[in-house]
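A single protein chain has been omitted; all remaining protein chains appear in their positions.
Showing subunit A:
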Amino acid sequence: MSETTETTTTTTVPSAPAGARPVRRIAVARLRDLALIPAIVVIAIVGQLVNPVFLQTDNLVNVLQTMSEMAVLVLAETLVLIVKKMDLSLESTVGLAPGIAAWLTVPAGAGHGLGLLPGAWAVPVTLAVGLVVGAVNALFIIRFGLNGFIVTLGMLIVLRGLLTGISSGQTFFNLPGSMLYLGTTEWLGVPASVWICLLLFAAGIVVLGFTSFGRSLYAIGGNIDAAKAAGIRTDRVLWTVMVTAGLLAALSGLMLSGRLASVASAQGNGDIFTVFAAAVIGGISLNGGKGSMFGAFTGILLLFLIQNVLTLGGVPAQWIGALNGAIILVALVISRITGGKAQD
């Protein structure tokens, strides 16, 4: 009935001699993953010219630590985007999850907490909030078939409002020690949050590339009917992805609260735009089924390296906002040029 999308390519079966083609294919596939590496190298050279501090270990570790919380969010959003869904509410979970933990554990009087639970409960509570938020999102989107964009937009507003409500718009401090741990400890001389971020990405690369579960995300994002026909329990996978994303957002919030030793009522506010930008720059398709975890990592890394170079170059703080937006646009153009393919 409708015209087909495939009518034009009716080349004959006999293909080029075997052996020559696979090599080239693998190379092309890898290249797409590495598309941002040239851009990162260029930024490194420019950074070094701007300020010799740039390539010193301390500065690079500092960049990694600054981006670690955001990077975990990018990881979460990447999972969600690959299955062709969306989760805007992650940025509110970043604030609400540690916010509720602080509310319940911070002693009354000291920082307008309730002091209902001992400090050791803070981390489990944070993660539990992330789980619940993810499950609610999944319930609306998967069980009831509502549009993911609007559902998570609503959740974004609701969760932000809840945090403002319980904190009366103020900042929780005097956090229990367990909440500070991830943001302050160093393992082998490198901040724990950097380790966690890198380990999570390594795990993400392995899961997406080398497990049936990971491959089922691409199958669902690419053609959900075909995935069902292949025997994949699509609803179960989608639930897992949405809940994992909520959990990762809570972890990201925990890391951020630990580093800042407080939970502001605006924690995470507006981050989702940078997260989407990093994912798309890193080659994740908003139409699902395309992109890699490594690509997403290079996306967020590139954004933060550029910001670092600007700071080192002495750009006044009040201009950073405008420049951030411009950077995202420029980075998109760069990734379009180096990636060679139109974004969709």
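In this section, a residue touches a chain if its C-beta (ideal position, glycine included) is under 8 Å from a C-beta of that chain, and two chains touch if they have at least 3 such contacts; residues count from 1.
Note that contacts and distances are computed from a predicted model.
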Absent chain [UniProt protein name; select from "3-isopropylmalate dehydratase small subunit", "Sugar ABC transporter ATP-binding protein", "Threonine synthase" or "Fe-S cluster assembly protein SufD"] = "Sugar ABC transporter ATP-binding protein"
Residue, one of A:Ala108, A:Ile150, A:Ala226 or A:Ala326, that touches the chain absent here = A:Ala226
Which one touches the absent chain: A:Trp103, A:Tyr218 or A:Trp239?
-> A:Tyr218
Residue ranges of subunit A at the interface with the undisplayed chain = 1-4, 6-15, 18, 21-22, 25-26, 206, 209-212, 215-216, 218-219, 221-223, 225-227, 229-232, 289-290
